[in-house]
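As you look at this complex, bear in mind that one protein chain is not there, while each of the others sits in place.
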Amino acid sequence: MSVQDHVDIAVIGGGLVGAALAYGLRRQGQRIALFDEGDSAFRASRGNFGLVCAGGKGGQLDDYAPWALQGVEVWKDFGDRLVAETGIDIELEQNGLPVFCPDPAALAERVAMMERLQRRSGLAFEVHSPAEIDRYMPGVSADVPGAVFCAIDGAANPMLLLRALHASLLTGDAVLRRDARVERLEAVSGGYRLVTAQGVTRCERVVLAAGLGNLGLGQDLGVTLPIKPMRGQILVTERCPPRMKVPSEHVRQTRDGTYLLGGSWEDVGFDTGTTAEVTRAIARRAISYFPFLSTVRLVRSWSALRILAPDNAPIYDEIAPGAFLVTCHSGVSLAAIHAGKVAGWIADGALPAEADPFRLGRFAD
Amino acid sequence: MTEPDLLIIGGGIAGLSAAATARDLGLSVTLADERPAPGGNILAGAEAPPKGIASALTRRGAALIAAARAADFRPATQALRIDADLAVQLVTGTGPVETLHPKRLLLATGAVERPVPLPGATLPGVMMAGAAQLLLKTSGALPAGRTILAGSGPLLLLVARQLLAAGVRPVALVETTPHQSLGQLVATLPAARHAPGLVAQGAGMTLALRRAGVPWLRQASALTIQGTGRVETLRFHDAKGRAQELAADLVLLHDGVIPQDQATRLLHCAEDWHPGRQAYEPRADLWGETSRAGVFVAGDCAGVRGALAAEQAGILAALQIAHQLGRIDAGKRDALAREPRRLLDRQSAFRPFLDARFPPRLADPAGAEESQVICRCEGVTAGALRMAIRQGATGADQLKSFTRCGMGRCQGRSCSLAMTRILASETGTAMEDLRRQGVRAPLKPVPLGQIAQEGEA
Partner (left out) sequence: MTQNIAPSPPPLFRLPPDRRPDVPVLFEGQTLLALKGETVASLLLRHVDAGAFRREERRGEARAPLCLMGVCFDCLVTIDGQDNQQACLIAVKPGMRIARQLTAGGAL
């Protein structure tokens, strides 16, 4: 059985980036089809930490700092609307987020970077001592040199965010193609042709939002993308009584009571396994910050592949007429601005000057 | 670095017999079992069996246990993670984590009772029949109050018989086994002839239960358990469809057994759906080697075929491992394998008789009420799963992440099969075509402090 259909815009990728764009395009009145590869995808959206965070973004691309801040500023409106529309509580909290520094030198370095970013974006931050951290994250070790705290940052539940975005597409005329890996993307007259195992879809415009899958889709259009996987491993513990008022970069207590521990960066290609060594390192660091965690049980560990550009910033570009590329590492932090501004650009059919710093051209030399 | 020739996870009959054979052939063997004493389910308490439990098998088992105790046997030891290079993290009690690097790994983790998502199944006072049998075998403890056995399967009848022998008279035996026509029974005879002894044993068990006059309600359906804070009553429909209610303190459920396959799933070993046994089973060759080279399975974790088959499968795996490690040539391996393989084949040929006689009927997740709890740890209901499937979770991992089903401490041990069944039914997919939710390290929850300690002086 083969499906043949025609839509205005095809969004390839059912993860957080693609689903947020699809959600935004729907709001712009576009007739869209979302192609979701399903369980066999790398699906970074399912494995991430869920931080909604501007702090620290833009270290290697100045223009990313104000963009990330804008993204975090519009998050609450986006989140509230999504919850109201779907009835799914995505557990958004923006009560601040500390980034712990393991030693005084790292703290000084972080502060210097934040000062630089602040000059660019105006992002407010504070440096907190263990006593100050203890007020919102009780049990922090007095040996922690300190943390850089951004009051606007926070976290959401990434799994429920993805679920809500998918649920929002159930109503109206959106087409959700599940378990539909796009095997081939072809430019044809007047648009594009997408081939999946289920059939063929014609569209006027196409959005490449398939995470690492964009590598192959870009090739289909003759473009080599400078993105690569960067593995992060995450540990999750059993449920514990609520203690933490805010998340931190490497340790967060979820609404369910579990602790998520993470923060590893490994350049290991497309390997989505976990290792004993990194598990141990994450456990050690978490315990060094919060000694009480040593009696809390680890329940599961997993890894996900960050999708990194050389400067860790998003890429927005029109890589062929009507073919838009959206790729980033921060699918949660940027979900709101993707559903808003970026979806608007694609609906308009052209990227404005605001997108210029994020185009592929920046990697040209 | 500790590098035994063979690490065996699971000290039940398959693991014990593999250990004995491997040691006889000169292999260094480490045997780890999460329980405090060896024997698994079948040989639990075999070193000092209560009256009426001992059999030829338990006597052989006691000898195997004695042999294992003389080896590097590690009771109360959990395998936490197993990596592709066969590095295996073990932890004993509250001690530090230790990593072993065996040349070969044998998983002999046995079977678990098929989870039964029934209304009221989370109430205190609901237990699996196998749990009561374990208590009887290991400490001689007996149900103290009004006890009902409910469900289907040879073990249910065996436990009823053993309780009677120990002087405990169940209030009732409520069997969900469907009525079978003469034609259906005749169709099972070719399988039955492979183990006439077991068939006769079953018939004797049935007769003894009848003689004892325990109320025996057959072809029951729609079982539900009621109570506030603990079990009070069991309700069901009898063979004629009439509503029945029985008061009880303890309800022992059983719906057959399935492989305990967390470890093979952690290793991404290929698996197949077995329609006759209604279970997923790791794919293995004639010696028990899985799709992961060097990783073997033996016993019920490779597909439920019972204790006698497990004993032989353990021997066969050990022979092949000894051969791969250069201790015996192919000729000697094959000669030593002849008799075990004959016995194993007989048991395998007999098994379809039991599979046909006792199909799982106690709880059908596909037809579960919306409010039925499927994931005991996270309290995820059938209705919540169906809603998430409608919202786009058409794969097991996406369904897990949308609902938390399988994210609790047991990591899907109690819900994964039922969840997959619901997914199959809602999406119109065959069980054999579904990819199950992943299993992640650690295999059992462990304090972070114990993980952090490994390798520290």
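Per-chain numbering from 1; labels A and B assigned in written order.
The working rule: a contact is a pair of C-beta atoms (placed from the backbone, for glycine too) under 8 Å apart; a residue touches a chain by one contact, two chains touch by 3 or more.
What you are looking at is a predicted structure, and each value in this text was computed from that prediction instead of being measured.
**Q** Considering the full assembly, with which of the depicted chains is the omitted chain in contact?
**A** The omitted chain makes contact with A, B across the full complex.
**Q** Of A:Glu238, A:Glu266, A:Asp311 or A:Glu354, which residue touches the hidden chain?
**A** A:Glu238
**Q** Pick from A:Gly257, A:Gly273, A:Pro291 or A:Gly344: which residue touches the chain that isn't shown?
**A** In the full complex, the listed residue that touches the missing chain is A:Gly257.
**Q** Could you pull out which residues of chain B are in touch with the chain that's been left out?
**A** Answer for chain B: residues 34-37, 41, 76, 93-94, 112-113, 121-128, 130-131, 134-135, 138-145, 166-167, 229-231, 249-250, 260, 376-379, 408-410, 413-414, 444-445, 447 touch the chain left out.
**Q** Determine and list the chain A residues touching the chain excluded from the picture.
**A** Residues of chain A in touch with the missing chain: 238-241, 243, 257, 292, 295-297.
Basically, only the chains that are shown with their structure count from here on.
**Q** Give, as an integer number of Å, the spacing between the C-alpha centres of chain B and chain A.
**A** Using C-alpha averages as centres, the distance is 40 Å.
**Q** Mind listing the chain A positions that touch chain B in their complex?
**A** Interface residues on chain A, with respect to chain B: 14, 36, 38-40, 43, 46, 159-160, 162-163, 166-167, 169-170, 176, 178-179, 235-238, 256, 261, 273-276, 279-280, 283-284, 286-287, 293-302.
**Q** Write out the stretch or stretches of chain B touching chain A in their complex.
**A** Against chain A, the touching part of chain B is residues 81, 83-84, 87, 89, 99, 388, 390-398, 401-402, 404, 407-409, 411, 435, 438, 440-442, 445-449, 451-452, 454-455.
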